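First the structure, which I've put down as structure tokens, then a few questions once you've had a look.
Every protein chain except one is present and positioned as in the full complex.
A, B and C label the chains in the order they appear, each numbered from 1.
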Amino acid sequence: MSFNTFGKLFRFTTWGESHGPALGCTVDGVPPMLDLSEADIQKYLDERKPGQSKYTTQRREPDAVKILSGVFEGKTTGTPIQLMIENVDQRSKDYGNIAETYRPGHADYTYTTKYGIRDYRGGGRSSARETAARVAAGAVARKALGEGIKIRAGMVQMGSHKIDRDRLDWDEVRKNPFFCPDPVTAEEWATELEAIRKAGSSIGAVVEVVAEGVPAGWGAPIYSKLDADLASGLMSINAAKGVEIGEGMNAACLTGEENADEMHPGPDGKPVFGANHAGGILGGISTGQPIVARFSVKPTSSILTPRKSVSSSGESIDVVTKGRHDPCVGIRAVPIAEAMMAIVLADHMMLHRAQCG
Amino acid sequence: MSFNTFGKLFRFTTWGESHGPALGCTVDGVPPMLDLSEADIQKYLDERKPGQSKYTTQRREPDAVKILSGVFEGKTTGTPIQLMIENVDQRSKDYGNIAETYRPGHADYTYTTKYGIRDYRGGGRSSARETAARVAAGAVARKALGEGIKIRAGMVQMGSHKIDRDRLDWDEVRKNPFFCPDPVTAEEWATELEAIRKAGSSIGAVVEVVAEGVPAGWGAPIYSKLDADLASGLMSINAAKGVEIGEGMNAACLTGEENADEMHPGPDGKPVFGANHAGGILGGISTGQPIVARFSVKPTSSILTPRKSVSSSGESIDVVTKGRHDPCVGIRAVPIAEAMMAIVLADHMMLHRAQCG
Amino acid sequence: MSFNTFGKLFRFTTWGESHGPALGCTVDGVPPMLDLSEADIQKYLDERKPGQSKYTTQRREPDAVKILSGVFEGKTTGTPIQLMIENVDQRSKDYGNIAETYRPGHADYTYTTKYGIRDYRGGGRSSARETAARVAAGAVARKALGEGIKIRAGMVQMGSHKIDRDRLDWDEVRKNPFFCPDPVTAEEWATELEAIRKAGSSIGAVVEVVAEGVPAGWGAPIYSKLDADLASGLMSINAAKGVEIGEGMNAACLTGEENADEMHPGPDGKPVFGANHAGGILGGISTGQPIVARFSVKPTSSILTPRKSVSSSGESIDVVTKGRHDPCVGIRAVPIAEAMMAIVLADHMMLHRAQCG
Partner (left out) sequence: MSFNTFGKLFRFTTWGESHGPALGCTVDGVPPMLDLSEADIQKYLDERKPGQSKYTTQRREPDAVKILSGVFEGKTTGTPIQLMIENVDQRSKDYGNIAETYRPGHADYTYTTKYGIRDYRGGGRSSARETAARVAAGAVARKALGEGIKIRAGMVQMGSHKIDRDRLDWDEVRKNPFFCPDPVTAEEWATELEAIRKAGSSIGAVVEVVAEGVPAGWGAPIYSKLDADLASGLMSINAAKGVEIGEGMNAACLTGEENADEMHPGPDGKPVFGANHAGGILGGISTGQPIVARFSVKPTSSILTPRKSVSSSGESIDVVTKGRHDPCVGIRAVPIAEAMMAIVLADHMMLHRAQCG
């Protein structure tokens, strides 16, 4: 119910602004007796943190996480886990006229209209820095899920340029600066994005996230469907504009014959599916196949080309964004996608256990 | 939190199975002193009910709603409103071997695996009959929103065949059996769907829903973003596989320059936007522009062509679905889309009022 | 979160007014595969229903429950269970001037002030008829808890007259019209209450409810403590004004030495407690001892002696309540107390299982 809380049983609440002293999250409902250290969390934060390549913002944030509660002698205790990340690089002490400017495509106008006030420094609460807290919470969720569930995401489209599915190899994801599961496409993107970056422009992307090892039976109809909770979780990521499960929007184009995931008797009594158009979810409940979700990320609105806007006093102005920005924010959305998948699954694992034993 | 409840302040809880004695919903948190009659609700149920054209299932359900509580002398009292719809046409007393069959693309296997039991008659709880309750709740939400907010949906794509946006006219929607806002395309679909229907096949679709008149400032970051709640609400509709806000998945293909919704000073001091790629939402908060959402609907899995599946005892079987089914379930999803939009907006109207006065 | 919903995982939502066509509840989150019939529920409703003795209102309501969903072939399916009770005896078609009268001690004034409207017939939503729905939900909760947990309530005080704890015998509760666990006191109360009833007066009471067989470890600090949830659940019962756990308000009078529940090694490795001042709960978590709660019930405000009040138009009036009323509403609160205890425990059983496996 709380605006800044996600999840039902495995729940986290994030707090903090881009240029405040710190940000973080409280992870509540975590099963006890899980091994958890700051290093377990830090490795995921390091993947998301800025400045990893020339394609991401050059803001220098170590994003060092501290566990302030809920862990004792290296194990979770079942009490709330507070994870805090201090903001270090708040370089631009001079915010120029940003306080009076509504940047197109940003949340400046909507926050100000809603609340009558906004922390304009670096986007305040609407900044994607908030997602660091999600990645931290996601690391805890992975611990709750255990080793049997493998969650992997990658960027599968940049602009109109999609990966070649025949070359898809999830092991490639950590080998290029795009988290791209297709190394050939990754090289092509490098050229393309460098041009975009130099032009002070930006480009959208699609991120795909897959969870393997999820048993059949997780999810809870009707309004806590696994796909509905994933849709909510992924759409809440900054810049997301569309969410797909399995065939996604393309399901519209299929016939019933094409879309059917036929079932066959499997060796262990469980059915084996002939296809996975459903993305691993039927009726809101997992089928035992991989859970497959995708979401689009819009191009960042921070570009060099002047765009028309209005000031807070209602004057027409030109907005030009100089400085440190991601030409393709889809890249850094990859670790966030994994985190949100892990969190949704951990929540549903617990919900299922609660009701069905 | 409850599995069968949607919404935070304006909340409804649905109950009922396809072939049980009745289904319905409890709508809680409704503002008092709203005029509300059964007729106010019935008109929306009549749009969704089966048998309206040859393109929808021929099951004959009057879907007559009864208000059992929460309304006194024609006005809402602020107490929970119980809306009940009795099931009348539960024709198929002989369910054949459906109890032992896991139909591909249906929730038979997942419900049984999760719960160890399922009401197999007509799909039980996983049947789209549940959506009648949503439509009823949506009618109440419209009352809460008032006349100033106009919510309209239509089918904008059937198979790969999209409407021509140059011909889009929302006033056309109630004039053809497809809820299609483009009359020319509607005629073409008629021919196409008739062929699909006769072949015992089915086809997917895309539904678009637009809300006009929503003021800037509704929505609540981070995890109750207006778009995240819409994504959850629309993805929870039976057969939905993808959800889009504004540019949706296509946002991936755009540059920052293309995607920018420039702002200009408006006559009343409020900014006027030059475009609406954002679909009326920035940072999870409404901009004052129309809210634009879309979702894909997969083709129904109930087709005449045999599909391979397994029985509950693990045998390989062929599944063929005869009888009364929608060749394109996207058609009847249109009133449901409007209902879910109304419910999300009513909830956020109240949430905004609570926090910001 | 919803106003008319109680519980986190095992949840029920009640609806209905005293003189509307029906009332009921949706019970959501119920574990699947539990045996459940209308008779299983009816037996508890029969205990609460009016007209069981001359000490309770003579309104004649059969309180016959119908299961409308969520049960298939005698077993729960994991989907929401709708329980409906039709109102039959809505005798007083002439409501006199009750619409314009704010009766002292009733919710007439507060409902009208809050909502600007109220269903005044029989108290509308504020009537204790709502508690029938709780008793029905409680019957489902008992099924979820299983046979190992025994929940029993009784009236332990009427006016200032308390039972003699030396004579306390829970098996006596169903043998007298007061649900009194002390047969001698019950006889004395009979004389006392008959005099009160004849005088058109009323009297308060204390109800105690005890749950045996609850294992150590249920409950969830800090804000879902077992005692906090019991306090909320019991205080929500009509006319309740105080709630106690274990020593309750008397804990104020004790020293640390007196209040200590000493622990001794038990035969099975679990500790044995030397006393139960704590009422079976420490730190919000069950100790394995019986859970002991009590609540006071105020005297009904419906009395023959005129009381000063105001009309809805602000005039001074005298209020006299004739007709069918309970001289001691504590009696019928006993089955409700058991139901609320069962519901809180079922919820915490599931919450514990979710987090701790």
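Just so it is clear, a contact is a pair of C-beta atoms (placed from the backbone, for glycine too) under 8 Å apart; a residue touches a chain by one contact, two chains touch by 3 or more.
Not measured: the values here are computed from a predicted model.
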Options C:Ala153, C:Ala186 or C:Val243, residue touching the unrepresented chain: C:Val243
Sites on chain B contacted by the missing partner chain, in the whole complex: 1, 9, 29-32, 78-79, 221, 350-351, 353-357
Chain C residues that touch the omitted chain in the full complex: 1-6, 8, 14, 102, 104-107, 109-111, 113-116, 125-126, 130, 157-160, 196, 201-206, 216-225, 227-236, 240-265, 269, 271, 274, 277-279, 281-288, 294, 296-303, 305, 307-310, 314-316, 330, 351-352, 356
Contacts of chain A with the absent chain, listed as residue ranges: 1-5, 8-9, 11, 13-17, 20-24, 26, 28-29, 32-33, 66, 68-70, 72, 75, 77-82, 114-119, 124-125
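Note that in this section only the chains that are shown with their structure count from here on.
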Chain ID, smallest distance between chain and overall C-alpha centroids: B
Relative to chain C, chain with the most remote C-alpha centre: A
Centroid spacing, where centroids are CA-atom means, of chain A and chain C in whole angstrom: 46
Touching two or more other chains - residue numbers and ranges from chain A: 1, 221, 351, 356
